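All protein chains but one are shown at their positions in the complex.
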Amino acid sequence: MLHFFHKLASPKHFYRISGNWIPWLGLACFGFTLAGLYEGLLVAPTDYQQGDSYRIMFIHVPAAWMSLFIYMVMAGAGVIGLVWRIKLAEIMAISSAHIGASFTFLALITGSIWGKPMWGAWWVWDARLTSELILLFLYLGVIALYNAVEDSRTAARATSILALVGVVNIPIIHFSVEWWNTLHQGPTVTKFGAPSIDIHMLIPLLLMAVAFKLFYVMVLLMRARVEVLQRERNTGWVQELVSDYE
Amino acid sequence: MNHTYTAATLEARDIACIRDDRTLFDKLSFTLEAGQAVLVEGRNGSGKTSLLRILCGIRQPDEGTIHWNGGDIYRLATGYNAATAWVGHKDGIKLELSAEENLVFARSLGTPSGLEISDALEAMELGGFDDVIAINLSAGQKRRLALARLLVTRSPLWILDEPFTSLDTHGISLIENMINIHLADGGMLAVTSHHPVGLDSADITRINLSE
Amino acid sequence: MNHTYTAATLEARDIACIRDDRTLFDKLSFTLEAGQAVLVEGRNGSGKTSLLRILCGIRQPDEGTIHWNGGDIYRLATGYNAATAWVGHKDGIKLELSAEENLVFARSLGTPSGLEISDALEAMELGGFDDVIAINLSAGQKRRLALARLLVTRSPLWILDEPFTSLDTHGISLIENMINIHLADGGMLAVTSHHPVGLDSADITRINLSE
Amino acid sequence: MKPATLPQAFAILLRRDLTLAYRRRSEIINPLLFFVLVTAMFPLGVGADPALLRDIGPGIIWVAALLAALLSLETVFRSDFDDGSLEQLLLSPHPLSVLMIAKVLAHWLVTGLPLLIVAPLLSILLHLSDDAMHTLLITLALGTPVLSLVGAIGVALTVGLRKGGTILSILVMPLYVPVLIFAASAVANSDAGLPVNAHLSLLAALLVLATSLSPAATAASLRISMS
Partner (left out) sequence: MKPATLPQAFAILLRRDLTLAYRRRSEIINPLLFFVLVTAMFPLGVGADPALLRDIGPGIIWVAALLAALLSLETVFRSDFDDGSLEQLLLSPHPLSVLMIAKVLAHWLVTGLPLLIVAPLLSILLHLSDDAMHTLLITLALGTPVLSLVGAIGVALTVGLRKGGTILSILVMPLYVPVLIFAASAVANSDAGLPVNAHLSLLAALLVLATSLSPAATAASLRISMS
């Protein structure tokens, strides 16, 4: 098992193995998405309060989940990279940042689109929305720092520290924003938190959640492969690979 | 004042430095003992500065290790730092402080040699400049002040990156003199310079990075 | 390509420079004609950099005037600027631009000499570095790039402050060669250096600021 | 080869600065992000009540724009000073004040224009009306160039000092006050359905004034602080 990980962590093997996984991940992701969309758009019943507009949930909720999940993955990979100096972990961390930022953005956009009919405004300063917005900025900070540092290894290590500091802050931010909002009561936002969600709504939600996870892993591998090639461009195996294509 | 250092060894084992995709050097090994000097030579861009920064511990080598008295300098960081003095391309002096204040601060960050600040300035022929704010010094005067740090602290290993930059001929001979005394006392030296360094000692390892 | 410049005269009349309360030099006069060089010498802190910055027109002399072809350089600023090229302590290159882009920009701010950028880089032995972003060059490579500006523009008067800083011996001889060609072509030169400058021409005015 | 004409030199300098901004990337994105961040910080500070936010929204957006301009000002000359390019510009045969226009224009394109693009988003976050948003855009279009032009003088005056960040702000902020007042009240007026033409004409007048005076002042300040 350990041996397997060690082997996988070497960029060369990672490149080879991940290349084999990607098509399968893509296929599975496609399958789950189709199933989720079918269940979500055709099977799930119309909501008695919101009509059909609630169906954006099947994008919004999984995207919002992913935005948090990916941050944890990123920070975890960052720690591994910092402590054990595993290159692949560094690569995973920074590749995750871009995807995580995209999901966060998606959650914000879909949330706003949903919010317009629900609350009559594209945006309110609700605790959850605010903390999601700050999460986006945490991601953007990581990306900005990575782009700003010239040397890619230094950049990876610097962003790992930043991600780590961010992780310490995420619960604090979450907590503070909740507090803040309950104290400064703005408009009372009725959350859609239906206690007993209809099973026909739950199924597509879970399907889509799985599809999003698969999508994440697939894109992560693709981004990581590019990054690996770029970093190892002067090593023997990449040169060979390139000459194969020529 | 007893300037004879206790014996110590610096050993570079198969170190390599890679910048972007270019290998500046690899499998570079050498040993430096009391009274010896390493002279790093090479064309512009051959990696001299990079090597010295690695020796200081500012940068990690991309491969290989560096040992101080048998221990990896990254493990023993503190002990190693107390033993080294670094003067790089940048002078490392605060422009808003006077010459004297700069040296007082430098001394308190290292191991004091016991030499008075004013004597150190005298030795660098910055005699009347004790109270002059460093921003009003010329390029060469700043360089002298940076090098005066070597006198007020007591570090067996000096690592100097083109110490003679901006110095006039008289300044250069002052520094050469200082280096020779340091080596005679059992000190160690790693230095780069594009101009010949007048070392008395025969114990010089030359490393040419252009070859 | 015709490199012979039209004759011109630079004349410093009784100029003085005062920093804080110290007079670095005063009543300094000299004349510089086509093919001649002024070599400014002096100990560290004697005022060489200050003098050159005054000659460029970056700083005004505290007393006296400087004339270019008989007219005060502060009156004729634009005409004078077109005729001078300055390489100071700072390289004046943008670290985010490639070597080539730096030279293209420098050329368009001055009078183009007609020499191709790539030839100028070749002449400075920066051959393969056209597309390398300047931040990734070593100290000496940056200096070479700064000096390459002299080749792509056509200025009769070169003002160089320690041009050899950071250059290896081979680099120094390249620049000396370049300077000698410039003087032979009827160019003019004002230069400081702590190291001997190998000039062929006998027409050298030496100004020692330490005396 | 002939020497570059003045328009050519202008264009080349402009292109150089835009290339540099593009290479640094973060220089374009950052003032923008900063603008959004500062705006977002206010609701956190003052509470989420939409009516309140709508009231103070124009003021907030303009203060944020002003701070974003202020923070990015250093980039106009700082790096050119540090690496010695500024000496080279000063000694170029082209009139310095024209070159200054190129530098300020580049600065505005990189830091001012993007604000115009995200401003609608911020108007939504702060619940501004459509009318107010419209006026906001006009005030930004007229006002942000003034910020760049006036700011350039301040940077030129302080570029040689080795002092920490805020002295520039102190110099420049009082000069920014008129822009802030006219612009914020124009937006507030239009939110309240009042006429805004007078304010907008004043802003336009400020722009004309700044354009005609700032380049020469910037050039003169630079010469002084470099000597």
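We call the chains A, B, C and D, going by the order they appear; numbering starts again at 1 in every chain.
Basically, contacts are C-beta pairs under 8 Å (C-beta built on N, C-alpha and C of every residue); 3 or more make two chains touch, one makes a residue touch a chain.
If you're wondering where the values come from, they're calculated on a predicted model, not measured in any experiment.
Of the listed residues D:Leu18, D:Leu37, D:Val118 or D:Ala220, the one in contact with the hidden chain in the full complex is D:Leu37.
Among the residues D:Thr19, D:Ser79 or D:Ser129, only D:Ser79 touches the chain that is left out of the figure. Shown as candidates are A:Ala144, A:Leu206 or A:Leu229; the residue that touches the absent chain is A:Ala144. Across the interface with the omitted chain, subunit B contributes residues 56-60, 78-79, 81-82, 84, 86, 88-97, 101, 105-106, 108-114, 133. Along subunit A, the points of touch with the absent chain fall at residues 134, 137-138, 140-141, 144-145, 148-149, 154, 157-158, 161-162, 164-166, 168-169, 172-173, 175-177, 179-180, 183-184. For subunit D, the residues in touch with the chain missing from this view are 24, 26-27, 30-31, 33-34, 37-38, 41-42, 44-47, 52, 55-56, 58-60, 62-63, 66-68, 71-72, 74-75, 78-79, 162-167, 169-170, 173-174, 177, 180-181, 184, 188.
As a working rule, only the chains that are shown with their structure count from here on.
Greatest Cα centroid separation from subunit D: this falls to B. Our note on geometry: subunit B versus subunit D, Cα centroid distance of 46 Å, whole angstroms. Each chain gets one centre point, the mean of its Cα atoms, and the points for subunit B and subunit C are 31 Å apart. Annotation for subunit D: residues touching 2 or more other chains are 24.
Contact of a single residue of subunit B with at least two other chains is seen at positions 20.
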